[in-house]
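Reviewing the structure listed below.
Only one protein chain is missing from this complex, and each of the others stays in its spot.
So, chain A:
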Amino acid sequence: MKKTLLASLALAALAGVAWAADDDKAIQALVDQYIATGYQQGEKQQLERLKQDETLKACSEHRNKPPADLMKAIMEREKATIKYPADNKMMGNWEKGKEVFNTGFGMRVGVIAPDKADKPRGGNCYACHAADPKEVAAGNLGNSLTGYGKMRGNSEETIKYTYEKIFNSQTYMACSNMPRFGHNGVLTPEQVADLVAFLVDPASPVNK
């Protein structure tokens, strides 16, 4: 008697766990279905943008707080894909970088006139970061980068870290809120190098 009761309790508990997992799966299935039907169709819409890579899948599932081993795996995977400028010069021109830092994103699709393909894109970094102290319309989703080079110097390590961080923010922080600008092809390696200069060059207004 006791045995059967215990066994059935254990079964019920198991079923409960299985039910919760099934529930998550059912929700995820609806998420996928709603995404498939939730956007206007057609070539102009570039629906391939809706496809997640492994990293974004993990970040979504864990709400940007994946367990430690997964974090490590993400950072290693992301780091392995970084591309460097042709001459390996990771520090470019700060004046050009100033422009890229300020310019809005580009990359629009759909009914709003898509960006001209030949127009250089920007990083819209002020959306999230303060940098040049003269720019007051700076957001706060990211930390302030004012005085970045003054504080960190312009050693080779700093330059390399900054380049890699901007090219692929998730190499140093899994599931960072910051877009992977180089990885996703929003900015070119040369533009990233110019941004590095804007942040670390002592002549840049960021460090005045």
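By definition in this document, a contact is a pair of C-beta atoms (placed from the backbone, for glycine too) under 8 Å apart; a residue touches a chain by one contact, two chains touch by 3 or more; residues count from 1.
Heads up, the rule we're going with is that contacts and distances are computed from a predicted model.
Q: Among "Glycine cleavage system H protein", "Aspartyl/glutamyl-tRNA(Asn/Gln) amidotransferase subunit C", "Putative membrane protein insertion efficiency factor" or "SoxAX cytochrome complex subunit A", find the name that the UniProt record gives to the complex chain excluded from display.
A: Record says "SoxAX cytochrome complex subunit A".
Q: Among A:73, A:107 or A:173, which residue is in touch with the absent chain?
A: Only one listed residue reaches the unshown chain, and that is A:107.
Q: Suppose we count only contacts with the excluded chain; which residues of chain A make the list?
A: 27-28, 30-31, 33-35, 37-40, 45-47, 49-52, 56, 59-60, 63-64, 105, 107-112, 126-128, 134, 136-141, 177, 179-180, 184-186
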